[in-house]
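Structure record follows, encoded as structure tokens.
All protein chains but one are shown in place.
A and B are the chain letters, set down in written order, and residue numbers restart from 1 in every chain.
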Amino acid sequence: MLPYLALAAVLFSAGLFGVLTRRNTLGILMSLELMFNAANINFVTFNKFISPDNMIGQMFAIFVVVVAAAEAVVGMAIVLLIYRNWQGVNVDNMRIMKW
Amino acid sequence: MTEYSFLICLLPLFAFVMIVFFLRWKERVSAGFSIGMILISWVMSVVVLFETFGREIAYEAGYTFIDLPNFILEIGILIDPLTAVMLVVVTTVGACVEIYSVGYMDGDPLFSRFFAYLSLFLFSMLGLVLANNFFMIFIFWELVGLTSYLLIGFWFEKKSAADACKKAFLTTRIGDLGFLVGLFIIGVFIGTFNYQDVFQRVTEGVAAGWLAPGVVTTAAILVFCGAVGKSAQFPLHVWLPDAMEGPTPVSALIHAATMVAAGVYLVARSMHLFAASADASMVVAVIGIITSVLAATIAITQRDIKRILAYSTVSQLGYMIMALGLYGYDTALGHHSPGFYAGTFHLMNHAFFKGLLFLAAGSVIHAVHTNDIFEMGGLLGKMKKTGYAFLIASLSIAGIFPLSGFWSKDEIVASTHGHPVFMILTLLVAFMTAFYMWRLCFVTFFGKPRDQQRFDHAHESPNVMTYPLIFLAILSICAGWVGLPWLSHGFASFAYHGEAYHPHANWVLMGISTVVAVSGIVLAYLMYYKGSISPEKMAARFKTLHKLSYNKWYFDEIYDIILLKPIMALGRFMWTFDVKVIDGLVNGVAWFTILWADIKEWFDTWIIDGAVNGAGWVVCQGARIGRLLQTGSVQFYALFIMAVSVLFTVLKIDLVTGGSIFSGAAIWIIIGVAALSLLSRLVPKSDREVESEE
Partner (left out) sequence: MVESNVGPVFYILAFLIIASAVMVVSLKNIFHCALALVMCLFSVAGIYILLNAEFLAAAQVLIYVGAVAVLMIFAIMLTTNLASRNIKQVTENALVSVFICALFCLGTIFLLWATPAKIWRYATESLPVDNTAIIGKYLMTEFVLPFEVVSLLLMAAMIGAIVLARKERS
């Protein structure tokens, strides 16, 4: 079981790194997908090795996939909007989260 | 009715309260209510008087006001013949004056207030008369002083009135101080304030020897001080003539008939004290006769009608005081004397005819608008009722048979039996009284008018003013008849002290006093009506005497020099002392305070504020660094959150592992590296922008 979890950890770290460092908004979204997948791998792993009698782990993974899809759709729409308003998708231009 | 006699004094108080709070805006209603209340009081007083006739011992009722372990103050009433007589006198004159005032004060802007004050005064006076102990009488004593002050200064916008009320208040206060000290002595040495207890203990104490005669003498003289102030006796008589600045009804009620008689009443009431001390009684008698002679000599030359009457009042009060003093002296020595009966009897009669004189004088003043008798003249024809009332009263005060003044004055002369000096002076005063009263009558009502314009303007006063005059005139004639020497149960056997006195007709005395009175009138007739003796020549011949008399023996001036000037000088010295030393001290303290405050201010500015501002500065600088963390970039925030959470996780990792690979030092190295790398993030913005513009 532990190799799977380790793989998930690496994948999650890579996604985290992407989220924290990518300048491109689309890159951030893709890194987010990586993190979702890392979480999903954990769900499925635990489902198989810890509680195979009920399928809640997989069920959760399925919902995560669905929500990720919805997130991707809305995210893409927002990216389009940002692009339209800032003439670019780099987060460097968007330092508005301060007073 | 006697049980409810406390209402006699409470009804005027009720009128006062009602007027002040509810009726003030309706003048006629105020006056009517006030008169109604005093009339009820009058009826009750008369009933009480008749009930007192049959009673052997005095009626007393009261309740304990303050109960101390060995001292009791009570509030109560005492009805004995003296009280009953005084009640009738006060309510009679009071009712007459209030009715008269409706006419006299008509149109005055403070009409309602006048009646409120009058009611308050009547409450105080009746309370004074009804009181059954020295404590209460002192309270009411001060209350009548207050109302006297208010009423003398009723026209307070007039400076002379304002000065007069101050003078009256302060002068009587000197006497009141003595009275108060006397009360303290009574309280300390005798141990009670109740009249009957005090008198009983005084008699017993002196007889048994536990009460020193000196104490009684001191107490009596000090109590007499109160009477000296209130009854305007020498040397505190100076306020009464000035008090004539008040409205004439006030002069009639307060400064002729009732309040000034309160001193006489007090002496009569405390007669046991004086009867226990011959020395004190002699002081009283001497003061009385000095006052009497002095005031009579002054009255001879005055021109102001009200002042003549005022000095006449002082003189007559001196008469009564003297009679009471001689009675006390004689009684202390074991002799019989008609003095007490004479004094109280004259007090009653005097109240009626002097009240009448003042009211009639007020009527005259009302008609001619001047106080100077030498601007009047021949008014009898124009003012019949007023004039005849005035003449009746003048006859009465002069002591002409069979008017009331004759009987009481006779008894006063009789009470000087055995004291030749007093007798001569008393007869002299009787002569002067007849002279100055008839001088006043002849100048005012007879002869030719001296001021034609004023004479033409004169008119009889309205009925509301003349009816009280007529009523009082009847009393001036008849009131004395209750004390006829031929009556077996006359005044003398009703109001008495010790044992009843039975006067007997002394024909020689009657003859002498009649001769004296008639000669006084004849002299006045010759000088001021017939003109056969020129007043100017008389004045020129007795120049010194005339001057002394005309200037009232220079009492005001003497007081000014020996009392006011030193007091003012002392006051100025005190003022200087105050300004230079006290204020200097105060200012010095203030200066020091300011200096100290300056020091504190410096400390506050530089140390305290420095600390506060320094703290603020530190926070500012810290924030200047700290705000660099707020980049506005979500990614940076996320990084920060992750860094902190990861670091904390790493810090606590040995909880799980028991600390295998991350030893303490390693953890701190990791934290340091993380912090440094976070700080490296804080490069100036411009650098980053240059980089990103690539």
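Here, a contact is a pair of C-beta atoms (placed from the backbone, for glycine too) under 8 Å apart; a residue touches a chain by one contact, two chains touch by 3 or more.
This is a predicted model, so every value here is computed, not measured.
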| item | value |
| --- | --- |
| Contact list for the unshown chain, restricted to visible chains | A, B |
| Sole residue of B:66, B:188, B:333 or B:646 that reaches the chain not shown, by the stated touch rule | B:646 |
| Positions on chain A contacted by the hidden chain, ascending | 1-7, 9-18, 20-24, 26-27, 29-31, 33-34, 37, 40-41, 44-45, 47-53, 55, 58-59, 61-63, 65-74, 76-81, 83-84, 88-89, 91-92 |
| Residues belonging to chain B that touch the chain removed from view | 633, 635-636, 639, 642-643, 646-647, 649-650, 653, 656-657, 660-661, 670, 673-674, 677-678, 680-681, 683, 688, 691, 694 |
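Here is the rule we use: only the chains that are shown with their structure count from here on.
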| item | value |
| --- | --- |
| Touching residues (chain side chain B, partner chain A) in the complex | 630-635, 637-639, 642, 692 |
| Complex interface listing, chain A residues touching chain B | 16, 19-21, 23, 28, 90-92, 94-99 |
